[in-house]
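This view holds just a subset of the chains, kept in their places.
Letters A and B mark the chains in the order given here, with residues in each chain numbered from 1 onward.
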Amino acid sequence: NRIGLDEAIFCAGKSVDQIGAILELANARGAGLLLTRLTVEKLEGLSAANRDAIDYCAVSSTGFFGSLKPIESRGAIAIVAAGTSDIGVAREAERTLRHAGVGATVIADVGVAGLWRLTERLEEIRTHPIVIAAAGMDAALASVLGGLVSSTIICVPTSIGYGAAEGGRTALNAMLASCAPGLVVCNIDNGYGAASAALRILSSSERLRRSGV
Amino acid sequence: NRIGLDEAIFCAGKSVDQIGAILELANARGAGLLLTRLTVEKLEGLSAANRDAIDYCAVSSTGFFGSLKPIESRGAIAIVAAGTSDIGVAREAERTLRHAGVGATVIADVGVAGLWRLTERLEEIRTHPIVIAAAGMDAALASVLGGLVSSTIICVPTSIGYGAAEGGRTALNAMLASCAPGLVVCNIDNGYGAASAALRILSSSERLRRSGV
């Protein structure tokens, strides 16, 4: 990958055999890998050796294959999740960052239906220059954060909800049409994408620092 | 009308001639009328006599034709609008209530992009047992109110916004899929409908009071 992001294997459209083959290749190259959308069923279908080489997280369906970088930076990124059901997506973002050596703070269950829960954590959130906001249904969390926090806010709509939630499209549209300015948005349930965007921003900041712009 | 709501004339699909004919009939019966979606162009197309008999509001495109009931009740209903562009819809609701003899409090420009503006008015909003919330784009105002205010909340999505706002459908869906429980929703831009619902609730309350349930 020539743009500085680690390689990730999106397992959703791949058979156990295909995933196994990719792991063998990575192993041969001595490369570590991030696996996303890896179900428990597929994990269990892998060879014992491959399974043992994977540090698996069932909440986010992600795995770290091979050796893991140490954490090199901390404190830059908060991941804020509206409801308990959004935690899988939040965790996918956290694990993608962790795989790249970046530690993040996860703050969950602060949806606006109970605004005081968000208010209690607001100062903590504000200390992070980059905020990833995961929310489904009405995604009102994104707009409230956008109005209260001056950090960069990367929104991830989730597919949580039914009926008019339309599989995450309502959250997506609400985030895009937010009354708060300067929010940016990723695809539905794309915790991996939000984390990748945060990594791009960290890298841009580093370049800006060096160039002194 | 046999369900206790005043008659209103929806002028959007009607020609100036059709509206004129309805006014003549109402005049002959000695009846007053609420006119909605009456553009200035149509107003000016009416006969001088009809025009003079109309108390017109350009912001909401509504008119009171004939004599108006006195205000019989006050303090029950707050109408909360997120942005200045939502005021037309809020005003349509207010004028529908006024035509039925009900005074309402309008609280505008309290969208969640500037949450402190809403917070400043919150105690005032809470004193009203019924709240009409008009908002477009992401409609986050509805969810925030729903989590902070125990009153009955009637949501009116507005068609304000562009792109992913989808002409009000995003606001509509966000209100329907809100993380705050017990919100009820009207059609896009339907200030008249929200006011009619509030009038049904006032009447239900009156019946509940009398029956002592």
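In the analysis below, contacts are C-beta pairs under 8 Å (C-beta built on N, C-alpha and C of every residue); 3 or more make two chains touch, one makes a residue touch a chain.
Note that the structure is a prediction, hence the values are computed from the model and not measured.
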List the number of copies present in the full complex, noting that all chains share one sequence and 2 are shown. 8
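Definition applied: only the chains that are shown with their structure count from here on.
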Rounded to the nearest Å, the gap separating the Cα centres of chain A and chain B is 41
Within the complex, which stretch of chain B touches chain A? 82-83, 111-115, 137-140, 142-144, 146-148, 161-166, 169-170, 172-181
